[in-house]
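Here it is: the structure, laid out below.
What you see is the complex with one protein chain gone and the rest in place.
After this line comes chain A, so read on.
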Amino acid sequence: MADLTLRDLEVRFPGLERPALEIPALELRSGEQVALTGPSGCGKTTLINVLTGLERVRHGHVDWQGTDLVTLGEGARDRWRAANVGLVMQDFHLFPGLSAIENVLLPQRLARFRLPRGAKEEARRLLKRVGIARLDQPVETMSRGQMQRVAVARALLAHPGIIVADEPTASLDGDAGTAVADLLTGLAREVGATLIVASHDPRLVGHLGRVLRLDGGRLEG
């Protein structure tokens, strides 16, 4: 659903002599499943921030299916991200005090004033799909594995063409990690979304078709 063409990317942070990220060219095909690995501090998170429009890029092109994020302002990147990217984060970032289904619906509620038609049904369907039985259970009473599954359901609600996960299994134990890994790859395939996962987890990396290895801000191989 979304091809990525990345050209001449260079990200520098103030006070650092070398660029944090320097990628002359990278292409992803729509529906591809990509693992992003490398030692910590190699630029994985920076690349993910760039690909999701969270980080402002001043040098190069980050073109998703004809939309160059470099040319978009902050508000436009927010809108683009809300419409095209589903994010799963290491710390889940679920909001305590709200139920599972409220958490799934929250980004949509905040992005537009009213929920789009069918959003609630879709949220219920997705929560069932990820194996959450009690939709109104407060998230703070859930296990970590359950929390990350709610986060996966949340990432998929808006039918994004791109799913980005940042160490989604790093804070989960073995079984829960495997379940989340299976869900991510399976669901991305079901909806035909491009999946980008930054991870050290071999269970997850092994499932993915392509591995990008980052070191010192450069892609290897």
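Everything below uses one rule, namely that a contact is a pair of C-beta atoms (placed from the backbone, for glycine too) under 8 Å apart; a residue touches a chain by one contact, two chains touch by 3 or more; residues count from 1.
Operating definition for what follows: contacts and distances are computed from a predicted model.
Here one chain is missing from view; checked against "Fe-S osidoreductase", "ABC transporter permease", "SUF system FeS cluster assembly SufBD core domain-containing protein" or "Nitrous oxidase accessory protein", UniProt names that protein "ABC transporter permease". Across the entire complex, the residue among A:Leu4, A:Leu21, A:Val34 or A:Ile48 in touch with the chain not shown is A:Ile48. Residue-wise, the contact with the chain that is not shown comes from A:Ala158, picked out of A:Leu21, A:Leu72 or A:Ala158. In the complete assembly, the contact with the undisplayed chain comes from A:Gln90, out of A:Gln90, A:Gln148, A:Thr169 or A:Thr194.
Set against the missing chain, the residues A:Leu106, A:Val191 or A:Val205 yield one that touches it, A:Leu106. The chain not shown here touches chain A at positions 45, 48-49, 52, 54-55, 74-75, 78-79, 81-83, 85, 87, 89-91, 93, 95-98, 102, 106-111, 113, 154, 158, 166-167.
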